[in-house]
Structures are given as structure tokens and as C-alpha cells.
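Below is a structure I'd like to ask you about.
A single protein chain has been omitted from the complex, and every remaining protein chain is retained in its original position.
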Amino acid sequence: MISLATTTRTVLRGRKLPRSLIGGGLILVISLVMAIWPTLFAPYDPNLFDYNALLAPPSWDHPFGTDSFGRDVLSRVIHAYTIDMQIAIFATVGPFVIGTLVGAFIGYVGGFWEALFGRLVDATVTFPFLVLVIAIVSVLGPGLGNMYVAVGIVGWVFYARLVASEIKVQKRLDYADAGRVMGYTPMRIVFRHLLPNAITPAIVYWMTDMALAILLGSSLGYLGLGAQPPAAEWGVQIADGKNFMNTAWWISVFPGVAIVLTGLGFSLAGDGVAELLRVRR
Amino acid sequence: MTASTAQTTMSDGTKGLVVRGLTTTFDTTRGLAIAAADVDFDVAPGEVVGLVGESGSGKSVTLRSIMRLIREPGKVSGRVEWGGRDLVAMPAEELRKVRGGEIAMIFQEPMTALNPVLPIGVQIEENLKAHTGLTGSQRRARALELMNIVGIPAAERRLDEYPHQFSGGMRQRAMIAIALACSPKLLLADEPTTALDVTIQDQILKLLLDLRDRLAMSVVLVTHDLGVVAATCDRMAVMYAGRIVETGTVAEVFARPHHPYTRGLLGSVPRSGHSRTMLQSIDGTPPSLTALPQGCAFHPRCSFATEICRTDRPPLDLIGAGRRVACHHHEEVAAAEPIL
Partner (left out) sequence: MNTHRPILSVDGVSKRFSGPYSLLRRLKGEPPLAVHALSNVTLDVERGETLGIVGESGCGKSTLARCMVRLHEADDGAVRFDGTDISNLHGSARRAFNRRVQMIFQDPYGSLNPRMTVQQIIGEALSVHKMRPKADIPARIAELLDLVRLPADAAARYPHEFSGGQRQRIGIARALAVEPEVIVADELVSALDVSVQAQVVNLLLQLQEKLHLTVVFVAHDLRLVRHISHRVVVMYLGQIMEISPADALFSAPRHPYSKALLEAAPELDPGQKNRNVALRGELPSPLNVPPGCPFAGRCPHVFDRCTVERPLLSPRGPGQLAACHLTDFGAAEAAATLPAQPGH
């Protein structure tokens, strides 16, 4: 993506990194490291049953306690990073790329395609996002792969709407006309000139969307439509612990904390990116 | 101030506006910006004074400082004498009576200065309500009268219309009507015609002159257009980088500018009879208010500059009756080949 490269290249000149980006970035880097090499951090095998320590409360041996099968909650929370970070990325990259491309096209050509897209947006926003995704997953069948497909079908619309409206603003500015007068092709004008100036809101939304994707993945996992047990996934873990909330709170609470922390990382990073990509005039 | 004797007699004898040492600063992330520094000028009753300068010269800030319309983090110091009182030190309650009553202000962009959700008539009556004891029907009659004074046709109907239903020129007239509601003695006009087309600008400027005669009010006109100054003002003050660099009657300043900046400004404007010749432009750009050059702020752009200009800031010296200039080499500048 040339546009993305131009956008980022221009912004780092002579500017300090925003604090929110440093904080958010740190959380995300640690999360990614745990997602890629969970065995380095997890003290136990996440799927190892220990019948001698069923529902054990947090202790030195098991800092986050164990669940009803005697599995170490800390190890499961760490191993869940693999799936949940994967959800965060896989469930959003598709919508981001497709939505940006479609949005750039619609914003630039306008007219009939814009009207058609408008109807599509109306149809999509009529239903709550989760309901729509659940409906599609029910048709396709449960599982992570189908969840990505479902989120992709619905999610790109929001990116496209953001990018299209921004492209519409940018294409009226004189620099776009200057490109036309220069005889540049529409492709060049859109990708080299307009998109680097129009993509910022989409990138920022992408950051928050990754946090939302984790929540969505966990919700679907909880409902049994996403990651399937016995996989270590925060939503699945919370669902596992729901019957023991009064006696063994740690089974659900620690995965919950992990969700909140990762979400915080994404939204801090989103704020930071927004600050960093702001065009100076 | 060195030669304030000449002016004190004036401020004692009459009730004009006397501005002394007016300084406005803003604390910005890049340091202290001195938007207006040590500004001195007088406005006699019935006089039209032009404040001229480019963007960032401090002309609008000066005008707003007179009315204390400077928001935090801006700070205003100095004295603004009006009818024997100091507007800078005046309590807020008292200032409110002066604002919109004795002193009124009009702005460049009437569309943002007018309230878009209130009919024009209501906005005029609002001012009357605040400053007079007129009854409702009297206020309506006065609003109608004001609309006629400023030349808005079909006034009766237009009183109930909203700002967006007015054209640019009519909006400016409506704003003037609001400003005139309480028969002010001083009108502060901040680039009132900059957003208007030339034929409409001409109408508004001439309306202002007519109103000055009819209502015996003084006008301070802030503008960047020397043509507007030539056509409307009696006296003028040229500002650069927050300071007044030259004052005098319009005729004197135009005939023989004593400051190189004034001279450069006059040379920058195309005149008849010199088609397709090089204009006498001023090199460079105005300095940033947070990083003013040492000495005279104009010296980096000045062709007359010498060593002293780089070290010492020239004071605003009296060089004739009501004629002041802040330049070490003003005699040389005045003696240079005329540019008009």
C-alpha cells in the first residue's frame, strides 16, 4: 500500500511520538510477543488436566488459580493471546483493505455507485453488528474461519463509509485539481494523492476495531460460535467459568482483565496514531 | 511617553479616544507572542482613523484590545481612555454598558458575527433592550428606523428575516444597524469590507462616511487595503509586527511616507499608468511574533537598514504636528525618490 507508506513516512519528521502511542504500543508489543511465543511465558501446558488441583484459588503454584478441570488459568490466559490477537488482526485486515479500496472508489466516482452504496450502508446499519454476524455464522457454521468471513462481510462497510466521505472532501481541494490539470491518471490521483490524506480516520478506526474484534471474538466464543473448546480463548474461558462465579471467580475474571488490557492498548494506540497522522497546515 | 504634551491637550479638551502603551500578549507553546506592543494613538470626535497593516501586524488585536475582547491566554495592559475613564481597568459591569452603547464594533464576517437562529429585527432589539429603556413597540420602531438608515430596502419585511436570507452586503448593513442601535460615539470596524465585492465595498464604505457625518461619531477602521484608507480615512496609523511604525494624516503619509515599510506597502500596490512594470515589493515575509528580530523588527526586509537598526529599536518620534515615525533613517526615506 503506497498510500499507507506515504502517510507514515511524512508524519515522523521532527515530531515526538505521542505518549498514548508509546503506552498503547508497549501493551500491544507485549501482547504480540505472548501471542507468538506463549510457551516462553506460560508455566504449564494450557490443556493439561490436573485432577489434584481442581478449582484451586490463586497461589504460588498457580498465580491465577485453576479451572474445573485443574487447568492453569494463567497458562490459558497467555495461550489465549495467540487466538485473540489473531482474531484482532484477521477479523479486521480484510474489512480494512476491502473497505478502503471500495471507499476510495466510491468517494472518487460518486454518482450512481455512491447512491447504491448508501442503500447498502442503510441496510447494514439497520441490524446490530453482533446480530448480523451471529446470523451469518449460524448459516456458515461455528468456528473461527467462518467468524472471519462473517465479520468481513459486514465490517468493510464501515471502513468504506469513512474513507468515501473523506475522499469526497479531499477530491474537491485544489491539489486534486492540480493533479487533474497535470494529466495524472485517476488511479494516481486517488492512490498517490487523495488516499494518503483520507486514510487517517480509517487507520484510527482500525485500531479501535481490533479491540472490538477481540470483544466480538470473545462474545462468539462465549456463545459457542467462535473458537471451540477446549481451545484457550478468553471468551471460551469466561464461558467456562460462568457456573463457578460464586466459588471460583478467578476462572472468568483473569481472562476478562486480559480483554480489557488489550482493548486499552488498542485504543491508546489509536489515539496516538490519530495525533501522529494529523496533517499540519 | 516623550512627546505626549501635544496629545494631552487634545484628550483634555475633547472626549475622543486616547490609547497609550496598549500591549497585548499571548502565551503560546512557542513562547510569548507580543501581538500588540506599546500602541499609542488618538481618535478625535468625528474622525475616521485607519489602522493599516498585513496579517499578524497587530491591527485587529489592537482593535479588540480596546474593547477588551481578548480571550485567555491573552493579556492586555496599558491605558484606553474614553470619556475620562480607562477601559482597560474598568470593572466588567461598567464595561458592558460602554460596549454596544457608546462604543460599537463591526466585524469582517457578518455571517459568523450575526446569530443565525434569530431574525435580524430581534438582534437589533436585543441591543436596544440592553442599553435603553425603550418599550417593545418603541424598540420595533427604532429597529425599523435603523434598517432605513443603513439602506436596507423593504425594512418592515426584512426585520423578520434571518441572516442567511441576506446577501453579504445586506448582512454587513444589518450588522451596522445593530452597532448603531444605541447611537454610539465610536465605531470600531474590523476589516468590514474585506469579504465583499468591490461595488458592494464601495457602498458600505460610503455608508460609513455618511453615518459618521449624520451621527457625529468617530470610526477606527482596520484594513489591509491602502485604497480603502485613501478613500475613507482622515488619519492613519501603519502597524508592523505589533507596533505602530508611522502615523499622520492620510494625505501626508501617502504623499511622503517616512517609514520604509509604509513606502514599500505603497509601492506594492499597482497604480495607473505603470502597466506591466515591476512593483516595488518588499522582500521576505513578516516575522513571527514569537521570534521578533533584534532592534527594528523591519530591518531584515529593509533596504535602508544600517548597523543601528540591528541593535536599537527606533522610538515612535514626533516629526511634525500629529506626525510620528519609528525609523532611524526616516529623513533619508522621505527624501528618496517619490513612489506615487
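A few remarks follow.
Read from first to last, the chains carry the letters A and B; within each, the first residue is number 1.
In the analysis below, a contact is a pair of C-beta atoms (placed from the backbone, for glycine too) under 8 Å apart; a residue touches a chain by one contact, two chains touch by 3 or more.
Every value quoted in this text rests on a predicted model; they were computed, and no experiment measured them.
Displayed chains that the missing chain touches over the full complex: A, B (touch as defined at the top).
The residue from B:Val222, B:Ile244 or B:Leu266 that touches the chain not shown here is B:Leu266.
Here the missing chain is touched by one residue of B:Leu22, B:Val49, B:Leu226 or B:Ile244, and it is B:Leu226. Listed for chain B, the residues touching the missing chain in the whole complex are 54-55, 167, 169-170, 197-203, 205-206, 209-210, 224-232, 250-251, 254, 264-272, 274-283, 285-286, 340. Against the chain not displayed here, chain A makes contact via residues 6-7, 10, 13, 173-175, 177-178, 180-184, 188, 192-193, 196-197, 279-281.
Basically, only the chains that are shown with their structure count from here on.
Chain A and chain B have CA centres that are 55 Å apart.
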